[in-house]
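With one protein chain removed, the remaining protein chains of the complex are shown where they sit.
Labels A and B are assigned to the chains in the order they are written; within every chain, residues are numbered from 1.
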Amino acid sequence: MALNPDRLFPIEPDARAIARRLFETVERLPIVSPHGHTDPRWYADDEAFPDPASLFVKPDHYIFRMLYSQGVRLETLGVARKDGGAVETDGRTIWQTFARHFHLFRGTPSRLWFEHALEAVFGIDERLNEKNADTLYDRIAERLTDPAMRPRALYKQFGIEVISTTDAATDDLSAHDAILRSGWDGRVVPAYRPDAVVDAAQPAFRSNVENFVALAGVSLDYAGYLEAHRLRRAYFKARGATSTDHGHPTARTANLSPAEAASLFDRVLQGASAADAELFRAQMLTEMARMSVEDGLVMQIHPGSFRNHNPDIFGRFGADKGADIPRATGYVEELKPLLDAFGNDPRLTLILFTLDETSYSRELAPLAGHYPAVRLGPAWWFHDSPEGMRRFRELTTETAGFYNTVGFNDDTRAYLSIPARHDMARRVDCAFLARLVADHRLDEDEAQEVAVDLSYRLAKQAYKL
Amino acid sequence: MALNPDRLFPIEPDARAIARRLFETVERLPIVSPHGHTDPRWYADDEAFPDPASLFVKPDHYIFRMLYSQGVRLETLGVARKDGGAVETDGRTIWQTFARHFHLFRGTPSRLWFEHALEAVFGIDERLNEKNADTLYDRIAERLTDPAMRPRALYKQFGIEVISTTDAATDDLSAHDAILRSGWDGRVVPAYRPDAVVDAAQPAFRSNVENFVALAGVSLDYAGYLEAHRLRRAYFKARGATSTDHGHPTARTANLSPAEAASLFDRVLQGASAADAELFRAQMLTEMARMSVEDGLVMQIHPGSFRNHNPDIFGRFGADKGADIPRATGYVEELKPLLDAFGNDPRLTLILFTLDETSYSRELAPLAGHYPAVRLGPAWWFHDSPEGMRRFRELTTETAGFYNTVGFNDDTRAYLSIPARHDMARRVDCAFLARLVADHRLDEDEAQEVAVDLSYRLAKQAYKL
Partner (left out) sequence: MALNPDRLFPIEPDARAIARRLFETVERLPIVSPHGHTDPRWYADDEAFPDPASLFVKPDHYIFRMLYSQGVRLETLGVARKDGGAVETDGRTIWQTFARHFHLFRGTPSRLWFEHALEAVFGIDERLNEKNADTLYDRIAERLTDPAMRPRALYKQFGIEVISTTDAATDDLSAHDAILRSGWDGRVVPAYRPDAVVDAAQPAFRSNVENFVALAGVSLDYAGYLEAHRLRRAYFKARGATSTDHGHPTARTANLSPAEAASLFDRVLQGASAADAELFRAQMLTEMARMSVEDGLVMQIHPGSFRNHNPDIFGRFGADKGADIPRATGYVEELKPLLDAFGNDPRLTLILFTLDETSYSRELAPLAGHYPAVRLGPAWWFHDSPEGMRRFRELTTETAGFYNTVGFNDDTRAYLSIPARHDMARRVDCAFLARLVADHRLDEDEAQEVAVDLSYRLAKQAYKL
């Protein structure tokens, strides 16, 4: 099942031919990856990736959540336990388990990303199954020893122009410094993610804030805390950061008076009620917008995930183990305090994401189609998929147009999936455009221009990269 | 308008050809009907069905709700009044009214089910209208006298392998006993539906519970009440039941301490506040899950219908008269108490349904794609339709895959529509799969296997049939 050159294009031959022409001009454009979760150490150290299971199975929550849902224990997949208890360590055994359950991924984007990486990176165009599992494991493992399979070489092979990591506010960015010092010409920039010092509902909040102000050399009060943000943002910016990222349970914002905010800060530092924690997060989104107006960092809000829904999994394996579940998420009243303050300010770029697709046409497109500061991030997480991306375009374009969106984010921690994901996004966008051309809503020369914008230009512009 | 062999397949010729090939392998697979509302007396007594109106119009809430919405009074359709007042009794007159309004069903699944039954069972391929109403009435009426039109013969003709009815917790299942005693080789199993002894908001709740514990021979306290459930479940299981079914206003669950639950039981028995009734239903879902872990009965939750929205219709005609309206339904916080307790337990199968399609991609697919206990029921009720089924697949597959779904439920009380509904579901699933093959997301051999799974295997497995 070699990758078909027409995959994800419209089925109807005329529209497919248009999609093909559109895709030809964008297929080889450089990859701009303004939001993701690759490890900056990879680029700093440029070491070989370990075995196939460590590359494809263990770190991919899409993969292991599906296997877990069908009764495969996380221990069997080599996912590390918090208590250090025994888990499967043999990569080949993990890989065989994956192969045995490979049919579960039929119809999912994981399947498409995996097979793209398999063929594009390893030259393997066979479908994984129990029988060929060992052979494929060996072929991949052998290939991983090749220097051409090191992170920096792959960066070049993938055609990456710039990639952003996501980094805690208290991160020293030593990996980024090492990359800069190394003289390597790849561009790896950090992004400022202050959730751990903003979310007072986290048990470690107080100690996080203490570290944070200590790192910035300021006092442990609200003025010091805000100053610490300013200083850390500047620190990130000096290392190439152009954006901040905020993963909140809701999109709620607030704009308290300085005295109220300072008093709230004092309260949440002592241990926050759920309401105070929510209000503090809300207030901090507005403060972050205020600082973005000053320092120009692009602001991203990723709301709506109920994190760690499964206490058993969280207790034994920790966060990010496929147990985050989306919830209904409102934006209209929630964002109003922030937008009242900065929504009309041309210096702010506020990129909104959602896990609640009902907000696309009802709230997000109408907001982005009006407020100068607002842009729409691409289909996210569970919706970063062919049907999900199609729905995103169908539900936002008529109200917000293409130019209030920001191109594609791969959002991945799976390095090999980066070209696969950009390939998928470009194909799905070309398919969408081809349908508009085929039913005469758009001329093909315009679609061509839009295809390049969606694949490359808009991400650069929106993220100031 | 004879049934077209390509109905409901993709329009594009290549995809249509793929769908045709997929459908060929599943078209004649036996029908597994794990959830429905046919009357077990039919199979026990095997008597001829009465006239065409009693078969097609009077018992079908899809049909009479549409006619009612356009000004046809329920009395005119022969729907029985609670006060025994006069309603139309002449089947032919009712049939003529139906025929006169037949255009109302354009674009609806009722139309497709009706015409499938007309052609497949009665050999009639004319479109019903005022002019041919009498002739068709006569042809159907005449055919109904044929022994081949009796329930058991139709069971065979339809290719049913097993069918489940839905039965009150207090039902003596005498019809099921009669079927078993009769030596007939059809397989008709009951399903345990305890709503009437779980929903304290129903006026008859207390007397229902009194009957319930009396039937089980236990005391009227919480321990007795739980024991009554265990005993009645065992009674159902002994007669072939493999599942329970819970039709609640919301998906809320709770996991109170035994003392709290017992105290709540005592309270609701005295007349429940709305909040206590909701909490008791919530608690009982978790108790039912606990018992399912013990006895292996598969658990189904059907939440989100505002029952009997129209007080005038309810007052004059009673429940199930087409006046139930869906509401926004949340699952993420609602199911957490139950899932915290049993979501990771491989002994539980919890099948979730929804009338709120926004939950497909936002909540249900992410839950089913993670929790080992959770599976997704098919598109339900108003969404048991070509567009509804397509949306179900488009919105759930990328996150939950195919194997966290449970195949098709016909959910019907209209016996003749059973083959029509399974035919529709198989066609729509084959159409969905054909599109994945045509745009190269899936290989055809895999699609073939999935088609069989969706049409037959998954229902057997999920429902342990």
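In this text, a contact is a pair of C-beta atoms (placed from the backbone, for glycine too) under 8 Å apart; a residue touches a chain by one contact, two chains touch by 3 or more.
Because the structure is predicted, anything quoted here is derived from the model rather than measured.
From the options A:313, A:339 or A:420, the residue with contact to the chain not on display is A:339.
Residue-wise, the contact with the chain that is not shown comes from A:397, picked out of A:164, A:397 or A:417.
Across A:367, A:389, A:416 or A:465, the single residue that touches the chain missing here is A:367. As for the chain not pictured, it touches subunit B at residues 1, 3-4, 6-12, 65-66, 68-71, 103-109, 111-112, 127, 306, 309-313, 322-328, 355-358, 382-383, 385-388.
Residues touching the missing chain, restricted to subunit A, are 10, 12, 14-15, 328, 330, 332-333, 336, 339-340, 343-344, 346, 358, 361-363, 365-372, 374, 394-395, 397-404, 435-436, 438-443, 446, 449-450 (touch as defined at the top).
Throughout what follows, only the chains that are shown with their structure count from here on.
Subunit A and subunit B have Cα centroids lying 40 Å from one another.
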